[in-house]
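A single protein chain has been omitted from the complex, and every remaining protein chain is retained in its original position.
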Amino acid sequence: MWRAVLALIVKELLAVLKDPRSRMVLIVPPLIQLIVFGYAATFDLNRVPIAVYNRDHSQASRELVARFLGTRIFTQAAVIHNAGQINPLIDARKVDLVLSIDPRFTRDLLTHRPAPVQLIVDGRDSNTALIILGYANSIITEFSLRWLQRHGAPPAPALLDIRARYNPTLNSQWFIVPGIIAVLTQVVTLLVVGLSVAREREAGTFDQLLVTPFTQGEILLGKGLPGLLIGGIEASVIILAAVFWFGVPLRGSLLALYLGLFLFVAAVIGIGLMISSLAVTQQQALLGAFLFMVPSIVLSGFATPIANMPPLIQELTWVNPMRHILIIVRGVFLEGSGVRAFVPEYLALAATAALSLLAAGWLFRKRVY
Amino acid sequence: MASAPEPLPALSLENVCHRFGSPARADTALANVTAIAPAGAVSGLIGPDGAGKTTLLRLVAGLLRLQSGRIEVLGEDVARNPDAARARLGYMPQRFGLYEDLTVRENLELYAKVQNVAPQAWMARGSELMHMTGLAPFLGRLAGRLSGGMKQKLGLACTLVRIPQLLLLDEPTVGVDPVSRRELWSIIDHLVRTERLTVLVSTSYLDEAERCQRVLLLHEGRLVSATEPAEFAAQTRGRSFQVSAADIGKRQLQAELAQRPGVLDATIQGSSVRIVTAAGAPPPSASARASGRALSIVAVPPRFEDSFVALLKSGATAAAPEVPTSGERAPLAPEHGAAPAPAPLPAAAAEAEPVILATQLTRRFGDFIAVDAISFAVQRGEIFGLLGANGAGKSTTFRMLCGLLPASSGTLRVAGYDLRRAAASARARIGYMAQKFSLYADLSVRENLRFFASAYRLRDPQRRARIAWALEEFALGAHADAVSRELPLGFKQRLALACALLHQPEILFLDEPTSGVDPLARRDFWRRINALAEAGVTVLVTTHFMEEAEYCDRLAVLAQGKVLATGDPDSLKARVRSAEHPQPTMEDAFIALLEAAEQPQAA
Partner (left out) sequence: MNESLERLSGLLRKEGLQILRDPSALAIAFLLPAMLLIIFGYGVTLDPHRVALAVVSEQPDALTQSFVAQLRGTPYFSTESFTTIQPAERAFDADRVSAIVWFRSNFTRQGFTNGAAPIGIIVNGVDANTARLIEGYLQQTWANWLAMRSREHGLPAGLPIDPEPRVRFNPAVRSRDYLVPGLIAIVMTLTGALLTALVIAREWERGTLEALMATRATIREILLAKLVPYFLLGMGGMVATLVLAVWLFGVPFHGSLLVLTGVSALFLLAALGMGLLISSVARNQFVAGQIAIIVTFLPAFILSGFVFDIGSMPWPIRLLTHIVAARYFVATLQSLFLAGDIWSVILPNALALAVMAVIFLGAARLRARKRLD
């Protein structure tokens, strides 16, 4: 039996690697996606254009402005001289933030009254707005504390001492790039497996295969194992790129990572085979894969946290293999976790894999004829 | 200009060349074709697949850029004035582009509008077309649900919504049943007569040449001959004979005759053998003997195909396929593989029990009955044919026999098994060659052979021996590392057969095994199949080629899912022999059967 399966695997790999279209699927989209996601998909802010409307003209206000512009996050795009300029600048998206310092700023500071500083931010991209406000607040707080210290005022009773564990500089590339491992492994495996049966059906070789003494189990294995191999290689290449190109720390156990990837790829193969056994043409298979992929990525926690979703949808994401592999990949990379940390994820992935493979086998038998 | 007198050709080609691909690695599709098509007549563009027919028609229709040479349609230069030329011609591509999700009426109306047929004119024109093509009852049916013949008739009707002066038809009769084929031809003849239309029609069926007034014979991009068909066929006048002998199997007789010096071609025709002798060779004498038996030799009128084969074999064309053309050895004798053949069935069982047995076999798809209670039996060593048009149910029957499709009811046995339920190992006893010679197109010849050897569980050294055998026997050695996608069709066919024979099956299933290949490749193919049958292999073959049916020992003629008749080719033909048809062809027999089957329904 293994000899026969081996022949099927060799045939499948040759067919995938020699067909220029399949080769394109394996190489071009992953490369483009790795670059685009790796560099473009970031929530980190830098070079945020701001405008300053300083009506105080004092040493203190200038110092505050300098603190804003001293960060790598804010750059001054405009200086405002009257209040009428504020809204047009924001509206035209010339600046994302206007720092408006009241003329009473220094006077209030010195008289221990809350000195007003207005932060006007463009809310059209609400996430950016929140992060800008966060940065602005912490700059102002830091300034306030130094002011208190310098002017011998009584210190605030408590201070926040914030540390981010696992990702101290809060670099979102560390979050996104490990996620790409999961996304691209899914895309490639799904396409390779999903299209393989449809390709044979179109070429007429599938009938040829069915009249040979291969059993159905052998054919399924012969379709699935190449996917496992290709998915595994694809994942390994991106892991290498993540570590050596993007410099994401890999802190946990490779065993835990690969165990997760193995179960994940198995689940994706099951889904790919299901699509494959339902589709008659490659185009249908492509469309089916696309219809599965979009929601599975959007609802995986890849870019937007699952914890933010409504409870019902959170429950639904349990059947999404991407959700679990993302937890495992990020856990291993950043949190340094080992096998024991991921028992629920492994179980969920194994269950999905078992169910989807069984369903694929059943559909396969139904559709073969 | 269209009404110009006879001598002005409707179409003239001068030194037309065409190449595909990059200049570095170009495939020549057409080389220096110079020809004319006379106005008001049917010209046939004839040649096997890959001869360059479609390329030539597309060039005439202005759909490909003319690379060199000159094409004039009704006096208009196609390269310089494509729109003027196009306005006067009608073009029906191969697999006419019908919108399958549109109904017959919607397709027709689309073309009427696109061709600016005025609504008033369309009323008359539309009903005329409906009448002519017999599509009237199916106006509301989706085009995708029509039979092959009706699709082609609809395609033709769409091309004729406005009568062109020059009509280009690309293989309109492929996959069409003989009745529809005759109807299509009579529509064409009718148009030529009534509308004084000029028609250029391409076909790979050589027997259709005789329906044309002029024939352009293409082979591998070259114009081999441009004459009247009768004149062309006359080249072998006095060289065509029908030979029969008592007590010798037709296959043995054919194999013997083919080896004789001076015999260019020997093909099986029912129970006798048709031979064509080389030019200048003495006619076979009445005293000739084969295997010690007396032969009866009758001179027969030459056919178009005789001359074509004679032309190809006498080396008139540059590149005939490099296959061993003389059957000098029994090609598939077991010793070649140095491997034991699968254990033959016990002799007693083989005599008594048919190898393939179908009883009341039925297959339904929803309401549609694709195969309707058909029964037949095939004996060991027999070549059994399922003859019918596309959609007659032969592929469905074939797929059920191979175990690819479950039967809705009825029973079937192949070597004693129902392949649907039997263990996988039972499938090791059958060989299968799919329509269109489906192979892994991205794999090389050797990789395909290796894969199928493993698929049939051959182990080294047997595996290696069989692969070496296949490469040598099928003359594939020089192409062993070529990607099979890029092989010419004839090579693909040989590779497909080689893959099906690696494990020396006792039963061979062949689905449309020679469609599209040239006559030499077809002869070569049947030579091998005959040898296999002689060695005791049971062969089941589906075909829509009436000619090919002659090779079968017995046939089941299928139409609309039913078996119309079963019998050997001669007895089927004998049924329609009459005073006016002393020598009926297989096609005559087929059409008579179809008409007889439709009578009771019509009544």
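Letters A and B name the chains as they come in the text, with residue numbers starting at 1 for each one.
One rule holds for everything that comes next: a contact is a pair of C-beta atoms (placed from the backbone, for glycine too) under 8 Å apart; a residue touches a chain by one contact, two chains touch by 3 or more.
What you are looking at is a predicted structure, and each value in this text was computed from that prediction instead of being measured.
Student: For the full complex, which residue in B:S12, B:Q115, B:N390 or B:Q435 touches the chain that was left out?
Tutor: The missing chain is touched by B:Q115.
Student: Name, in rising order, the residues on subunit B that touch the hidden chain in the full complex.
Tutor: 58, 61-65, 82, 86-87, 89-102, 106, 109-116, 155, 158
Student: Considering the whole complex, not just the chains shown, which residues of subunit A touch the missing one?
Tutor: 21, 24-25, 28-29, 32-33, 36-37, 39-49, 64, 87-88, 90-93, 96, 108-109, 112-131, 133-134, 136-138, 140-141, 143-145, 147-148, 153-168, 170-172, 174-175, 282-284, 286-287, 290-291, 294-295, 298-299, 303-305, 307-310, 313, 327, 330, 334-335, 337, 341
Please note the rule applied: only the chains that are shown with their structure count from here on.
Student: Whole-Å distance, subunit A centre to subunit B centre, using C-alpha means?
Tutor: 56
Student: Of all residues in subunit B, which touch subunit A in the complex?
Tutor: Of all residues in subunit B, those touching subunit A are 399, 402-406, 419-420, 424-428, 430, 432, 434-436, 438-443, 447, 450-452, 454-457, 459, 483, 509.
Student: What part of subunit A is in contact with subunit B in the complex they form?
Tutor: It comes out as residues 3-4, 6-7, 10-11, 14-15, 18-19, 203-205, 207-215, 368-369.
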